[in-house]
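Left out: one protein chain. Kept in place: all the others.
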């Protein structure tokens, strides 16, 4: 029998009413049997990256998030696309995390999910993120890719939940694929 | 006779001893006749991008930098590469600037310079930055591309200056090419 | 009064029933007053790039296409996306053209159009193509970007024409933007 898996969600948006946040909050509720999903703290708690700051002391929220990632079996990054790339706030978080030793994303199974109002669903951010994650040596899942376009119709913003059933099923497929990858890598 | 041109420098690093900062500080000193180069304020003065903050009030440092960019004839972005991409702090600044109306980088002549300790000189950050700048509709100079690798040997860190003569000449070539582009676009 | 402009279309697909080919064939019919659009020869006439071949003799179809591009006021690349990037046949054509002196795409105003059956409309191919065109020093139009997704519904495959009126209007906007760029650059 396979062991219970623990996945953590890194969210790339600070806005309260963000659809990406609602997606992140949906994930724990749809986690398949044997998989627990929880949200990491906010990347809004990190200062702007500055090596001079780092040389004084690594900020506590960075160290805490690094610990949570290291003890997880996998990471799900949920993020909007800003200006055809990764949001600065998410990249800033990755810049900080990359400086912690041991680097928490190294060899970590990882899946990407993007939500956007347009048709393209955040694809441009995903491939930039993948290039960043080559350097960070994460084990990024190839398939299925989750890019949720035309997002406005797929959420119940009152209940703060992704409600479109086809999308929910697709998310579960990705979570199961990440679980398979995590079991291979462990 | 052509008019004097005014270029501003956007720096993607916060560290005091950053070689990219030294490069940025070198540019005003090597500006060719008829071109004035000055540094924009620090991207460290911007908060982490959050649309909820923006909805309250656009931060003053964002508005000030947007004004300075709009009144300039061209922009030079000087930045390190972090984790195979654009530093989070620089992307965060671009995310804020992109939300100002009129958007300051639209149709703005723009050149990119990267400095890195390794051989590749920041190339990976440059192409991500170019993709971002497609969305921002900047007029990005194709050539010459300035990627300063093996940078440790090319700076006098006491005088905080890029001293390698070949590199200085190359920088002047790029500044002149940006001036040519600015004159075509005006 | 501004001079008549002459644009040429480079097609990245060899398939006879290709929707991209139908788009390319539609462009001359919708060209605005004062702009003539014609198709270049097929990239299928080029051999696979091999420097040993080039050292013997530059293939005649390569030289002919290079001449046509050089005498044009602008280039429109119309291409499918294959495997998240530029089709090999198109890249092969660009590899050959890049070796002709003077290099025909240098400083040439250029617009990109992609057609794909899916939602993303070929976006992934477009940004790879843009990176290639930095090296080739083309003046690539930023906006509007033409990515025609869910393409099956937008063409009359009997008449071999793009018939969706909204898309036709959008194409005209891009052609006019390319004309503006061509006039600035000339």
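Every chain is named by a letter (A, B and C) in the order it is written, and numbering of its residues begins at 1.
Here is the rule we go by: contacts are C-beta pairs under 8 Å (C-beta built on N, C-alpha and C of every residue); 3 or more make two chains touch, one makes a residue touch a chain.
All of these numbers come straight from a predicted model, not from anything done at the bench.
Student: Taking the full complex into account, find the residue in C:24, C:62, C:94 or C:146 that is in contact with the omitted chain.
Tutor: Looking across C:24, C:62, C:94 or C:146, the contact with the absent chain belongs to C:94.
Student: In the whole complex, not just what's shown, which of C:3, C:71, C:131 or C:186 touches the removed chain?
Tutor: For the chain that is not drawn, the touching residue is C:131.
Student: For the chain not shown, which residue from A:6, A:42, A:131 or A:163 touches it across the whole complex?
Tutor: Once the missing chain is taken into account, the touching residue is A:131.
Student: Could you please point out the subunit A residues that touch the chain left off the display?
Tutor: Residue positions of subunit A that touch the missing chain: 127, 130-131, 134, 137-139, 142-143, 145, 184-185.
Student: Footprint of the hidden chain on subunit B, which residues?
Tutor: So the residues of subunit B touching the missing chain come out as 119-121, 123-124, 127, 147, 149.
Student: Considering the entire assembly, which residues of subunit C contact the chain that has been omitted?
Tutor: Residue positions of subunit C that touch the missing chain: 14-16, 18, 43-44, 46, 48-52, 82-95, 98, 124, 128, 131-132, 134-136.
By definition in this document, only the chains that are shown with their structure count from here on.
Student: Which is it for copies subunit A and subunit B: same residues on both faces, with over half shared, or different residues?
Tutor: Interface between subunit A and subunit B is built from largely the same residues.
Student: Compute the distance, rounded to whole Å, between the mean C-alpha positions of subunit A and subunit C.
Tutor: About 37 Å separates the centre of subunit A from that of subunit C.
Student: With chain centres taken as the means of their Cα atoms, state the distance from subunit B to subunit C in Å.
Tutor: For subunit B versus subunit C, the centre distance works out to 31 Å.
Student: Using Cα averages as centroids, what's the distance between subunit A and subunit B in whole Å?
Tutor: 30
Student: What are the residues of subunit C that contact at least two other chains?
Tutor: In subunit C, residues 127 touch at least two other chains, as defined above.
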